[in-house]
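Note that one protein chain of the assembly has been removed; the remaining protein chains are unaltered in position.
After this line comes subunit A, so read on.
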């Protein structure tokens, strides 16, 4: 049985200072306290700056003695986060979890992870390789993904996709090509034609 009272307190506590921290937690629709959505702002001076990242939170039966299950809903390009599933590789969400930690502290840790990736303990091997071997491309791609998925005004991207579709490329391929080259429309076109 989940400790409902504690989760309730956590929600109140967390949302009290959401204006200063930028971190908030809401119910995932319905009124179950076991399925939540967290929101964290991308840290300043990182490729994630300006983005808002949503994180799906499931509170297991054993909470707070077992860690909450968290994964990104917003797509993100980061060595410790799966670019496919949003799964997060972070010790405090696994064996280093302690009941003295909270949903809020976990979200703060995830935010810190965005600032300081740990490519030696990767979740996404492709991203980690890129981070280590070609940091500039990594940063561009991460910035582009933030632009494309983590901003409410991701209109620019829609526009680029639309133009490529008009040129006769299928929408899925157009999106993938833009994803792969970090949003540069010309480079995407080159890739699609090669």
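We take it that a contact is a pair of C-beta atoms (placed from the backbone, for glycine too) under 8 Å apart; a residue touches a chain by one contact, two chains touch by 3 or more; residues count from 1.
Throughout what follows, contacts and distances are computed from a predicted model.
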Protein name (UniProt record) of the chain left out of view, among "Methyltransferase small domain-containing protein", "RBR-type E3 ubiquitin transferase", "Exosome complex exonuclease RRP44" or "Cytochrome P450 27C1": "RBR-type E3 ubiquitin transferase"
Selected from A:9, A:26 or A:94 as touching the chain missing from the view: A:9
Residue ranges of subunit A at the interface with the undisplayed chain: 3, 5-6, 9, 62, 64-66, 92, 96, 98-101
